[in-house]
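This view holds just a subset of the chains, kept in their places.
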């Protein structure tokens, strides 16, 4: 019972957008973030927001701004390791350096993956000042053989500046808010997280095209410090968040994986629990744990927001994770489109779930007289539509929502919602309260 | 651990009674219902109750009364399809007709089962006036070859009259009521539902023979419109219903199947959940869904009564369902007797479950001093009796009923109830309140 339809043209567009932002060297601050937001703003008007270095945010403080222009290890003028070829080569948030040193002095600043000797690891040193290079393990031996002296240059700045993020609010009929957030702090890693950024931009574009029952807020934020900053600035307003989703790593072939909110049974959790078994045979639904992406902050005990995480392969479970192997060959347009379709469907459930009241609750109302009952010899679809109507009538007791009804009936939410609308038009049910 | 004993003589009597009412052409109104009630009234004094056509009942209205005397398709005076040979041949609730027509005009009024070409389907058209014949699919080809002209006669009346049902109340010490109900609207279908009607009559006869702790109400009602009518007339009194059971299709070899009430965990649900695993290895217990028999009405959200459904094979899951294949060979006396025994046992649990209070709750009372403790080297039965006593004492805290105790102890309810009576006589426990 696949209910989502995967849009191939959209998949291509998602891939192209991810590819376009792939080369930019992003970090938790700096111009890479600004440039990425500006590109995505062509799809939906994301606003660039900033707070200065040193701003206290909850238990943390906004760090210095990092910008990098170049970086290399050279010998005799020949670049052996070159930031311009792959921005993963420089330890993200490296302090600047410009010196000449032997291999033995250099080697404590070199990071490799001995288990995957041909790929470049992605490493950061955000809150502990350090400099370094990430290289393939095979190249380490090569440098050792050369011995030096090496010219070691990182042309970067780490200075007071700003923390930057993108934000876009789409008002709806209700102030109740669906929060959609993704991290913007990773450099040239395709799945993690050019894929998520592209998905957010195109999803925002689509949702902007029609009226919305609820408000949507999109965040493109640096991991950890970005969500902490946003939470610190918006503490008073988080009560409006009825559901939230962290989106990341949505382009690979695995999963998909849904990680529940800390509360575990909120509307967003139940929406994905409804959608995934129908639309993603290989899916996994896992419980919350306090590690991973920004759900850690949204689900900290002082906020405890109803925010889940959607990914394809779970982070840190595949060899390409946080390496140069997470490149544009690792993501595919079909997976991007599938991720998009699933998230879009779950959002549709979240925004349209509601509780109805049966106006003829004693016995069944006579559907045949109102032309609502399927004919003799009806198709399987007519049968399912009839069952959906009977279920809506039976559970429209002011205590069950349409999602409750769909789950208990074993029918897709959308079918139940469609027949509920038919019954509402026929005057047989009415909403318990305003739509959510 | 089979606890019910199946009574073979009773099985024969059930079969004979089902066979006796089998030939009558019943519908949701009319003389077939009246004649059936009169036959069953020889076993227990079911009262014939009626309301006139046009009476509003909840969202519905009592329809015209239908009676039929004859019906046939003939050619050259020879009856090819004959109501007198099988009353399924006439579409139930057909309007009268008396005409001559060709096959091509006739054929839209002929109903067959292409997948089962030798059997006659059972079809109705209660709330949409129409006429028609139900025939074996093989005969359709034969009529087509003959081509006509055919004499087409349905000697029926569809006129203002009454809706009729049977009702019998057996008062008990408590006004709390067990509702037992079955449908009386089907013509010559043995399992569906001559079997249920026969079972209800003999069960009423048995329950009338001794004092009852609770009141029993038996209903023999036309499907849907009958329960709607009864509910409309008895709306104020339904609060007395502590448990209810829709009984239908109790003579075939399948199941048995118990379908839970909408609430899912009421006393009748728990009684069958206790009995069936012990007494019916092939049983199925399924959740409520808003389709099926009159549990649809009793479990509509405005009533939400604790009413389940007992059947053998689940309706619509066997090829004989609603066809001439549901004849007197399809039901067996042994299945009738087994169904009877299971329902009888479940009723026994429902009427005798109660909550006790241990009068010596601190430590165990000394059973040996009171002669209550099994002797050394006791048999397995003595052991089970001892365990039943210890469980009753341990759970007689005013919060657990005997059924709770039996379930937690893994012992048959009747053993637990018997030892509870022993403990009550010994002054060790007392009822928390009057028996239910």
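Here the chain labels run A and B in written order, and each chain numbers its own residues starting at 1.
In this section, contacts are C-beta pairs under 8 Å (C-beta built on N, C-alpha and C of every residue); 3 or more make two chains touch, one makes a residue touch a chain.
Since the structure is predicted, the reported quantities are computational estimates derived from the model, not experimental observations.
**Student:** Of the identical chains, 2 are shown; go ahead and state how many the full complex includes.
**Tutor:** Altogether, the complex is made of 3 copies.
As a convention for this text, only the chains that are shown with their structure count from here on.
**Student:** Taking only the C-alpha atoms, how many degrees of rotation bring chain A onto chain B, rounded to the nearest 5?
**Tutor:** 120
**Student:** Taking each chain's centre as the mean position of its Cα atoms, how many Å separate chain A from chain B?
**Tutor:** That pair's centroid distance is 54 Å.
**Student:** What part of chain B is in contact with chain A in the complex they form?
**Tutor:** 57-60, 123, 127-128, 224, 227-228, 231-232, 235, 262, 289-291, 296-297, 299-304
**Student:** Applying the document's contact rule, which stretches of chain A touch chain B when the two form their complex?
**Tutor:** 358, 360-366, 368-369, 376, 387, 390-391, 393-397, 409
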